[in-house]
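One chain of protein is taken out of this complex; the other chains stay put.
== chain A ==
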């Protein structure tokens, strides 16, 4: 009973913290695109130019001739009523644009984080248990390289090698153009299965390989390093030494006793990678022609599509906030000390 009340209080506290964060995010999202020099009308007109009268007309039509605070409160009002406005470019509602593209980013991010976790944790454990060995040095050296890898260059390198020279994987896109079915969930792996078309799932999967590796590289490096250092901490603890002394098999000590405790900070790290993934998605999606929100945001920024940028940033921030909240709550669940 006591712990349930505690849990509830903790939950309310965390959610309460979200309110000022959310307001901060709305200001940042609104302000960011307006701080950049240039405006959407001039960029749209290009060399052809636009007469001063026409310019005024268009600015008025878009509502950008009004004071900034009015525009901001409009934006807030829109959020409250669930309307983020329409893109200046496609003229479609921002919500529609976001939810059309978000599943692609989510699918890729989930694959990347699974890839990074499945490879990163064993690599970190291996490095920690053989501390100082050539294996440790190799793992940590590779992690450092992976962490500093310029994503664009890395993606192109993999494409040239695996798609160009070896022809093992397709170059870009989400599925072979042969397969054509309407999106149901927006997740290509699921939709390809639902379509019932033979070979569609394999095609979708093969298209995921390279982008997953590219997007997962930095989180993989971070997770491997975090696992190693957490493991090293735990391996020095009394209870681990006791377990060893009791004659338990080393694999059991490491797998059951040490790793379980070492995982707590690792889970937090994984949660924090969500923000990194969404940032990395911009480049990864651009290289692999992956129709997700990263590429959409980049295009929108270049075109000074104010509603798309402010709405898109807000939605991305909300996703990150929700994931962080869930991670916090999970963490509170695992580690009762946090709740106080």
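Quick notes
Heads up, the rule we're going with is that a residue touches a chain if its C-beta (ideal position, glycine included) is under 8 Å from a C-beta of that chain, and two chains touch if they have at least 3 such contacts; residues count from 1.
Heads up, the rule we're going with is that contacts and distances are computed from a predicted model.
Think of the chain that is not pictured: of "Phosphate transport system permease protein", "NADH-quinone oxidoreductase subunit K", "ABC transporter substrate-binding protein" or "Aspartyl/glutamyl-tRNA(Asn/Gln) amidotransferase subunit B", UniProt labels it "ABC transporter substrate-binding protein". Considering the whole complex, the residue from A:142, A:197 or A:229 that touches the absent chain is A:197. Among A:8, A:28 or A:43, the one in contact with the hidden chain is A:43. Of the candidate positions A:110, A:171, A:194 or A:301, contact with the hidden chain is made by A:171.
Listed here are the chain A residues that touch the chain not shown: 37-39, 42-51, 54, 58, 61-62, 85-86, 88-92, 97, 100-101, 156, 159-160, 163-164, 167-174, 176-178, 180, 182-183, 197-199, 206, 286-289, 291-292, 295-296, 299, 304.
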